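Contents: one structure, followed by commentary.
The complex appears here without one of its protein chains, the remainder shown in place.
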């Protein structure tokens, strides 16, 4: 299992690398319910390995701190007869240092455990699931850190020079022929349960854009009154725009007649050539309606994925997040992983600049609620 | 247009027939936001014909009362500089008698208008849409009246002897072969825009129940702890069950060790042979999970519809409400009819005992939010 | 007890007289939580006599309908094992006619009961309390009916020609000398328990206005930016103004450059000579601060009451509603009458044009929360 140990340590290290530029205080806060404190991500991913690998399978393992179970599991729990609600953003303890100590302890134990050559395949599978789980949290760490710093009135930069976001945008559309296609995961390697059950779908002829919608394109929509015209919006989207007073993508600021946006390098002039980012499904759908087009379905996206470049933005599709034919929830905790979220969410395909390398596949099904903007989301048009 | 006038008067009369057993006070209240006062249904359906037919197309037409426009259109509006929110349930005026007077006035004008032989087809189409719109409200009148009376501590009956609900339930499952099928409306006659765009779908082999789940079946689920076991539920459904303290279908009451349910004839012993009714999508999906089965997709339902009896319950499908391929919102007010609701709702197929005769088709796509119980909803299993 | 029977019937008749101009629908609605449907007032005052007099003291009395107990008591109650929330505004039944039938039944029984000459004084006291309780609800009927009709977009009039509101306003201030005064009820006749315990207070010299602040005076405050300047407001008042977007007294509407106000005769031009009405404590205090003055305390008001005319507006004082020295809550249900409300409310003194004749005393302590506008409230300045 040497290779697995190496892979394990690689993934674990990358999580900590993401947090390296943070100050202690940045690890602690939770500005909105969807954003978790970085400290919590660090602990929760560690708790996964402790709870699902070490405790049940490593004989003689001593838990680091039994109270961490409900600090990092995030449910209501009781201490004696009184309920303490462990809101993630209210917990000053365990300290950041304690959480890193927890990580080191669990990592050492995991390496010891993995020295054993006779680990059963089911346990290996759980470890690999844990690594993919941690990679998902690596992406959430990026989006949550951006939210925490980008909602601070001092607008601190995360890094002097964050990854260049500008994209080479191919123009035009690809036409895909009508017919029966197959979608869903096949082959070797890891995938989540929601990708399984490769199956046939019948698609009409459709056209899908080679490039993503840019900030410049989106600015046209704003200037044309897109946020003021209910005709482009779903009824729930229109409510959302009005109640939340949405007038632009998240992180855009209109200052002295110019559009700025907060990036991980701080507040900067809006780059019109860059792919639009941090928009909700409602906005993506409204933009497409304004264009007289639509968003692709997830099946269309998947069958055409080799015809265009993807991976810079999570691309909203027009598909609701539902089980594939034959989907069965796994038994036990793993069964809670995906299936229970299959209602009232929309599928996103692709990957984003915040997605860890190797953590993307054309069959990957990401999903969020229609109003969420804080992921690195974008728009690909179809018709 | 004589035939249309007759059809018009028939539909209009049926709406009033539904309200005949009500007392004046029953027309006025709105116990929850999804339920509208019967008075409002009577006015709103009338406003439809006045606004979309008489005002634009009947030369010289005088509006009954210009203020009714925003009473029965249900939006925020301004009277001078101050906004008055016209919450439907807060409006004692116009009185019930005034609303009936409004109906008579509009009906007389419509009949005069329809004496003209030269009405353009587009106007005829709007009138037919208006009649189907009114039939939808006839069904809502039934469900809303039931809610109003069924949430009154006196449990008044709507009718001495309401329609017999007991159903002959066929047993067993039908198996449908894998392959390409077509779904969506075709042929003559009226349909809503969301049914248009007949198109091909690829379906795997599936099995669908000939009968609906009964109250007796559902009682087994309750007795087996179905409402206490999170494993059967979507995460959002589990929240809903716990926050709303749901323990049974709407209108079920557990009194002195026995289950009663409120029917339109009053409170009665639960009939275990009857198809279960007034359940949410969350409950339907949880019941199916408990059975080790699932709900059919809307495509499965439609292609198998001739193999079973339907029409007594709106049957929750596992399909989200999304546009068919090629769906385009119509221009103008009619375009608001369906398309803007195509997010975060689930499709129901069939019809219910509250659906007016003739207002159902196997291609009809009904839709509600996942938590709604107040329609006459039921469960058909698939696997 | 003949005299008491007569008095009883007089009060009871007056309640129904107030409702005579209403349409059936007006009896049913509840636009905001503080406003009760007129039907509920009619039933609740009747329930008082049934529950506290007839049931315990009239041998052989048969309740009209045992379910009315919780319809008109307005709490959560259980029907069997399921809780039905009897929101006052959601109850279409009992019908208005049924409520009047209930009144007639209880009135007949009360008259029969009062024919008996040997009623104990404690029972007489409860009946007299019930009559004063009903008079309080007569005033609430006026304020609630005004709210119901005044928040309807049709602005229906309650009466062709409602009571003339214009007031002769004396000018100037009365100066009261420093010293020890006594306040609280003394002498014969009825008073509420919160007025009892006549006691001494020490007052500094103060000046109190002979007249009330007029609409014209208040308009100056508005024009001077009173609602935009936080310096005049309590912190909670300032929040209230901003969250509720308050810009004028309740029922004022700024239409086409002119101020109108809704009166019981309908929408009319604002009468600047009339005493300002329908303002909250926050507004009264802010107006006084803008004037460089203050509101009188309730003790000041009471000791000066003979120096000015009062009775047209409930006058906000600067006193919180607290027990008088020696105040003891009575045992039993009567003890719930006043004492339990003695926190977070402000005292109003005087009476209003909606107060029934004979239901006012200079020692009467009315009380409402600081944000309430829907009573006939006004401002008397002091310094």
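We call the chains A, B and C, going by the order they appear; numbering starts again at 1 in every chain.
In the analysis below, a contact is a pair of C-beta atoms (placed from the backbone, for glycine too) under 8 Å apart; a residue touches a chain by one contact, two chains touch by 3 or more.
Keep in mind the model is a prediction, meaning the values are calculated, not measured.
Seen in the complete assembly, the chain not on display touches A, C. Only one of A:253, A:291 or A:359 touches the absent chain when the whole complex is considered: A:253.
The residue from C:3, C:20, C:231 or C:245 that touches the chain not shown here is C:231.
Remark: the residues of subunit C touching the chain excluded from display are 180, 199-202, 204, 231, 233-238, 281-282, 285, 289, 294, 318-320, 322-323, 325-326, 329, 335, 340-344, 346, 370. Looking at subunit A, the residues touching the absent chain are 23-31, 39, 67, 70-71, 77, 79-82, 84, 86-87, 89-96, 148-149, 151-156, 252-256, 260.
Methods note: only the chains that are shown with their structure count from here on.
Contacts between chains trace an open chain of neighbours here, each touching only the next in line.
Overall, the chain located most centrally, as judged by its C-alpha mean against the mean of all protein C-alpha atoms, is B.
Chain centres computed from CA atoms place A at the largest separation from subunit C.
For the pair subunit A and subunit C, the distance between C-alpha centroids works out to 57 Å. If each chain is reduced to the centroid of its CA atoms, subunit B and subunit C end up 44 Å from each other. Looking at subunit A, one finds that none of its residues touch two or more other chains.
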